[in-house]
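Please find one structure pasted underneath; my questions will follow.
Here's a slice of the assembly, chains where they normally sit.
Note that the chains are named A, B and C in the order they appear, and that numbering of residues resets to 1 at the start of each chain.
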Amino acid sequence: MDSKRAEAFSDGVFAIAITLLVLDLAVPARDRLAGRSLIRALGAEWPSYFAYLVSFAVIGIIWVNHHGLCGLVKRADRLVLFANLFLLLTVSVIPFPTRLLAEYLTASGDSHVAAAIYSAGMLAMSIAFSLLFLAISRDARLLHVPLDRATIQRTWRRFSVGGVFYLITIGLSFVSAVLTLVVHALLAAYYCFDQLASARS
Amino acid sequence: MDSKRAEAFSDGVFAIAITLLVLDLAVPARDRLAGRSLIRALGAEWPSYFAYLVSFAVIGIIWVNHHGLCGLVKRADRLVLFANLFLLLTVSVIPFPTRLLAEYLTASGDSHVAAAIYSAGMLAMSIAFSLLFLAISRDARLLHVPLDRATIQRTWRRFSVGGVFYLITIGLSFVSAVLTLVVHALLAAYYCFDQLASARS
Amino acid sequence: MDSKRAEAFSDGVFAIAITLLVLDLAVPARDRLAGRSLIRALGAEWPSYFAYLVSFAVIGIIWVNHHGLCGLVKRADRLVLFANLFLLLTVSVIPFPTRLLAEYLTASGDSHVAAAIYSAGMLAMSIAFSLLFLAISRDARLLHVPLDRATIQRTWRRFSVGGVFYLITIGLSFVSAVLTLVVHALLAAYYCFDQLASARS
């Protein structure tokens, strides 16, 4: 089975999930400003913009990684397709925890739960990505060029470190929701620069 | 007429339908929690998550099957295009019965109607898929390799069994809506593992 | 300039417009049933389902025609790209008049205005499609095979008849909105069967 169509379908899901995020940037209704200026009303929505930017960056980075992973694949069997579907499930659900965290980021008690759910969503995505790599790397006939054992081990180590970081953000959620979102932003920036550096070398 | 663009269009519709499902995972507004904790308010939305997961799995499986079916096709004539459009109609409408069932799953009387409409949507999709297979298999010139009679018969038998199952879920809806959704989840899991098994052999 | 990417972009817009229609199939909220059964509440929404089906069919047919038209094109220059963008504007706006007509189909006075706007939307789409054909057929170097004068004239005659029909539906809107939507459904069915017949010959 050719992997081209699975990529096109995945690109569609990534593109839609990343673009649907904008629907949750709410415009305050004119008759609900209640005497506030628009600029203040928009300012009060900063958790929406922050969560939007972090989720946009995370989906974008996952897409770049998915792009890189698919470049290795010659043929996708059904196990790969279903592993890919599971990844797409975790990606396409992201607008939900994003909306949730934007709504509750500044709520005192409930902010922790919202941040923990957001972090769990990121962890699920990272696990799904690892499973897709597992499905692809298990059979050399699916690949253009077989991966050597050292590359596979190095990749797994990276995935494990990423997974541990996301686990830590779940714990961190119960300390501070805002800090948790900052850490997710930093993780995204790290992955972004790390890839630019590895691309340069 | 080349079948590549019909696939790209279909992939677009599948990708959008499967991703739009997330719009119906509602975030409870902060000022409507009415003293409940967020975790309880989210817990009360379990029918949404359950219906979301089942519909995501169903659309995903249909996509894998569509992918497989299109792999046989060399050329799509207009009858195939319209049969495909009918399938896309049944796929792209799925967010509606999903939303309906999520809203009414725990309503005493109306849950049966909602579950029956959901099941009827699944039946329509299964019929549309059979019609697409019929449109494709009717003319050997549309295919890369002509299908032998035994394969066509075996495929029809599978489609018939699937159709009968979906008919049964319509009846089951009037017994229990929750049970009906469980059966749809089991059917999706069955199709998923069945395909993985047939892919392995 | 290669026409492949313009097709991919167009397919995306068609796929999204046709799938976004489902967002306007409203699920009645449980606490607003006001003693009615769900089945009655859904039944009262028949204008939504009717408008949904007609608009789905219209976008689907336009896509099939667009698919056919693009099959002739070898190279798209910027005039073709902008003519195509104008067609995409008229296609991607369709969810709006569809929603409008669904809401006002059974309103006594305002139904006429809603139906006239819906019909004007269809007319705009038909004009945009003619302009795209004009942009493509004006320069033989854009085509795989140059079109002979007779084919161009026959195509224009078809477009003119279609345009006149849509003009008539605008007038008809002020007689009966429901009848207007029925005529749009019949026009869609006619185009559909006409294409199947011409494909067979």
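The rule we apply is simple: contacts are C-beta pairs under 8 Å (C-beta built on N, C-alpha and C of every residue); 3 or more make two chains touch, one makes a residue touch a chain.
This is a predicted model, so every value here is computed, not measured.
Participant: Once every copy is counted, not just the 3 shown, what does the total come to?
Facilitator: Shown in place are 3; the entire complex has 4 copies.
The working rule: only the chains that are shown with their structure count from here on.
Participant: For copies chain B and chain C, work out whether under half or over half of the interface numbers are shared, and give different or same accordingly.
Facilitator: Since fewer than half of the residue numbers are used by both chains, the interface counts as different.
Participant: Please identify the chain with the largest separation between its CA centroid and the CA centroid of chain C.
Facilitator: With centres defined by C-alpha atoms, farthest from chain C sits A.
Participant: Where the centres are mean C-alpha positions, what is the separation of chain B from chain C, in Å?
Facilitator: Centre separation, chain B to chain C: 26 Å.
Participant: Nearest whole angstrom, what separates the Cα centre of chain A from the Cα centre of chain C?
Facilitator: 36
Participant: List, in ascending order, every residue of chain A touching at least 2 other chains.
Facilitator: Touching at least two other chains: 12, 16.
Participant: With touch defined as at the start, can you tell me which chain B residues reach chain A in the complex?
Facilitator: Residues of chain B touching chain A: 7-8, 11-12, 14-16, 18-23, 25, 27, 29-30, 33, 37-39, 42, 52-53, 56, 60, 63-64, 67-68, 70-71, 192, 195-196, 198-199.
Participant: Can you check the complex and tell me which residues of chain B touch chain C?
Facilitator: Per the stated touch rule, the residues are 1-2, 5-6, 8-9, 12-13, 15-17, 20, 23, 77-79, 81-82, 85, 88-89, 92-96, 99-100, 103-104, 107, 109-110, 113-114, 117.
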